[in-house]
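Here the structure is laid out as structure tokens; the discussion comes afterwards.
One protein chain is absent from this view; the other protein chains keep their places.
== chain A ==
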Amino acid sequence: MATSLLTRVKAQVDLYTSNRARGLIQGRGRSLFKGSGEDFDDLKYYQPGDKISDIDWKATARSGEPLIRQFNEERVRHLSIVADTSSAMATRAADGTSKRDAMVTAAGLVCFLAQQNGDLVSLVAGSQARPVQLPSRSSDGHLELLLRTIQQSTSAASEPSDVSWLLERAFRVTSRSTLMTLITDEAHPAIEDHSILRRLTTRHDVLVIRIGDADPLQPADLDHEVVDVEQPREISELARVSPRVARDVENYRRARREATGEMLDGLHVTHLLTGGEDAVVADMIAMLRAREYRHAHA
């Protein structure tokens, strides 16, 4: 690949954010990643959920309403990307693109935003047998390496998906508080990962980006067989074209998606389910805007 991955992601972001979102990301000195830094920004009314320690007692006493101090993030922030580079991510995404490309694009967008602010980005990926880890750096070369590492560790020959291990590992190796972006697919994190996720949220600001899986039935594409990368078995055409099977499968997948979504909502984790590479940039920017809005108005 001649062009660098970062450049390609930039081009995609530019294409999407040409007018309306540019200001959102870099304009007026505002950051998408607003939080509790050292740099005092403004006072705002206390809302349930804000930290008690942030309450500016003097100002509260003056105004008669509980006010909290809002700070800009530290100038140098730490971002971490936790990428599921299992074989499951080397498959087809819901919109027909590759889940890996969607993951690289999502990571690329994080890197791109980090590059704008000079933030440091680290990577946790791989499997128990072959763990992959990159330290916090901010150079363009590092970001490019990070994206390439994600891209190259993800293949059909990779280990099977083990997000629980990945989260555990991320918790262990990332001691500093970071804005952590977990990139995985629609079936993860599973309900069983609830406790480790909760532990992660105590230390990190967690974002979860889930990339939708392709329909395992593919009734419109009968010329090609459908093979599960972790469980290769033949899916008969009879099953693939049956409307009844399609309905049952869709119900199951919806229930699974919703269960994960509810769990993440319960943990107050910002999350997003995207269809694939074509939609991931738009979806992420929409998510970050909503998050910024929530932070701004919370």
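Operating definition for what follows: a residue touches a chain if its C-beta (ideal position, glycine included) is under 8 Å from a C-beta of that chain, and two chains touch if they have at least 3 such contacts; residues count from 1.
Keep this in mind: contacts and distances are computed from a predicted model.
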From "VWFA domain-containing protein", "Transglutaminase family protein", "Amino acid ABC transporter permease" or "Pup--protein ligase", the hidden chain's UniProt protein name: "VWFA domain-containing protein"
Omitted-chain contact residue, chosen from A:Leu6, A:Met89, A:Ala125 or A:Met180: A:Met89
Selected residue (touches chain absent from view) among A:Asp42, A:Asp140 or A:Glu230: A:Glu230
Residues in chain A touching the chain absent from view: 87-92, 99, 156, 161, 185-187, 213-216, 218, 221-231, 235-239, 242, 244-245, 248-249, 252-253, 256
